[in-house]
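As you look at this complex, bear in mind that one protein chain is not there, while each of the others sits in place.
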Amino acid sequence: MSTPLISARGLTKKFGDFTAVNGIDFDVYKGESFGFLGPNGAGKSTAMRIIGATSQRTSGTISILGKDPEINGPQIRAHLGVVPQQDNLDMQLSVTENLYIYGRYFGLPRKFVKQKVEELLAFAQLEEKRDAKVENLSGGMKRRLTIARALVSEPEILMLDEPTTGLDPQARHILWDRLFRLKEQGVTLLITTHFMDEAEQLCDRLIVMDKGSIMAEGSPATLIKDYSSKEVLELRFGSDRNQAVADQLRSMCERIEELPDRVLMYTEDGEELLERVYAANLHPKTSLVRRSSLEDVFLRLTGRTLIE
Amino acid sequence: MSIINIRQGSLVLVDAAKVQSRGAIYVAQARIRQMMKWIWMILGIAIANPVLYLISVGIGLGGLIDKSVGSAGVDGVKYLTFLAPALLAQAAIQGTMDETVFPTLEGFKWHKTFYSMNSTPLTGTQISYGVFLTALFRAFYTVVLYFIVMWLFGAVNSPRAWLAIPTAIFAGASFGALMQALAGRLEDENIFFVVLGRFVMMPLFMFSGTFFPLTSMPFFLQWIGWISPLWHATELGRHLTYGHEVSPTMVWVHFIFLGIMLVAGLFFSARIFTKRLAK
Partner (left out) sequence: MAVAIADARAGKRGERVYSGRVLQLLERGYIAFKSSTYMIVISGFLEPVLYLLSFGYGIGKLLPTIAVGGETIKYAAFIAPALLATSAMNGAIYDSTMNVFFKLNHDRIYHGMLATSMGPLDVALGEIGWALIRGFSYACAFMVVIAPLGLVVSAWGLLAIPAAVLIAFGFASCGMAVTSYMKSFQQLEIVNMILLPMFLFSGSFYPITVFPQWLQFVVNLLPLSHAIDLVRGLCLGHINFGLAGHALYFVVMIVVGLFFTTKRLNALFMK
């Protein structure tokens, strides 16, 4: 394999007594789409900020494009496109002006940026809003604008921190489509998310993080294969009965998880298991058979759900 | 998560009729609770402001002016005595303005608290009156503190001078009610603050006969004073604190002007609040 674009070893970040990132190792290769999956507070954003050369690590080593962010911050940032968790668009400027001036911040020539802005407006499907004030855009449009803005310098690595949090399903799908096109062009994507469907959609490879540490690493498919069964049977018996029937259910499959509102049963064949549940004279209020997801991987690894 | 009790059908906890009659007070209580977080700062400013102005302008500049005008005095009295009632009314106006404009913007725009209030049985009218009552409360203690400082500086020359307290609050209430109505209609506050501060508040402060008799301004600038609640309240205040000459007709004019402003302000702000909440 070629040399990685980003390589971290024992990367640690402490804020006082609190350890946000706890000695993590990872490599990101050119052209891949790499994800950090974990619940809020897992240390994903902190890791992203260190990679973005705007936060200094406490210990460990990290190299980005062969450089150390502690020494070559501005030079590294010149090759990154950053989409922060919270949009930080320039509210005093219009859509076009936001893209234009951001390009200028990179020291790009006016003529180049002006051309680039047109491309970006088309890419972000914001041509009709070109002269609109940023304040008046919808959440999805703002997000697309922030992503377009991050692309103005044609970065080698695009970093997206929770790209679709707070967006409605339609806006999310538009965004995923745009990101997918970038990936096809060979842009290296770095994504943090606490949505397992997003991670499955967008990431070639990901690390599952919890409390600052890496719990597992691999492609979505291998993670699911390694840490979960093929199918999951979700049963609801009503909040007062779930616990009572759990013991009986446990003997019927490899593994079960009791959640406050439902019981998850891990199995290779959900329908068959459901029949056995009925045969045992247990009558759930609702039942659902589905394929295993990264959510189940996370539950297995940490005993907790991604979104709490 | 623990279990909470949501009993169905057995009893009605909320007395809608009670809220109907006392809603504005509930809103005011909530606002005052908010205000209490900053109360020491507000009180500090309320005391520091008159002390600083009275020393700097009243005594510092006043000393030079008293020497310059000699025994005729300014309007027959020392400059400090002349200045103090105007600053008293100004304090009331500033206080009510702060306490109507900012909460209104907060309620409609910044934190949208009015919308959550409105999802309880509270009405738009009650919310507007509640905010106004809070502003009145602030004007009250600001003016009382100011008056005490004035008195300590020896700027009070008449036994009925204390009546300048209610007239000052009256002016504050009138202006505050009007500003509240304006703020209720506001969509873009950035320009508003600049316009309000520099094109309204400052000219009112400078050209309402605050620092010198209105009549010493050129005639074409005197109209600012006539439409300014500050001037009307200052005339009443000067009349009450040191016997500045005001004809009985003019006393009526001052009261009626401020009264109309108050009623119109309250009427419109209630309407504007109700409409905007329902939008």
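Letters A and B mark the chains as written, and numbering starts fresh at 1 in each.
In this section, contacts are C-beta pairs under 8 Å (C-beta built on N, C-alpha and C of every residue); 3 or more make two chains touch, one makes a residue touch a chain.
Predicted model only: the values in this text are computed from it and were never measured.
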item: Options A:L89, A:L120, A:I147 or A:A199, residue touching the unrepresented chain; value: A:L89
item: Contact with the hidden chain (one of A:T54, A:Q125, A:S219 or A:T302); value: A:T54
item: Subunit B residues touching the omitted chain (full complex); value: 38, 41, 44-45, 48-49, 52-53, 55-57, 60-61, 63-65, 68-69, 74, 79, 190-191, 194-195, 197-199, 202-203, 206-207, 211-212, 216-218, 221
item: Subunit A, residues in touch with the chain not shown (by the definition above); value: 52, 54-56, 73-75, 77-80, 82, 84, 86, 88-94, 97, 100-102, 104-108, 112, 149, 153-156, 186
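Note that in this section only the chains that are shown with their structure count from here on.
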item: Distance between chain centroids, defined by C-alpha means - subunit A, subunit B (Å); value: 52
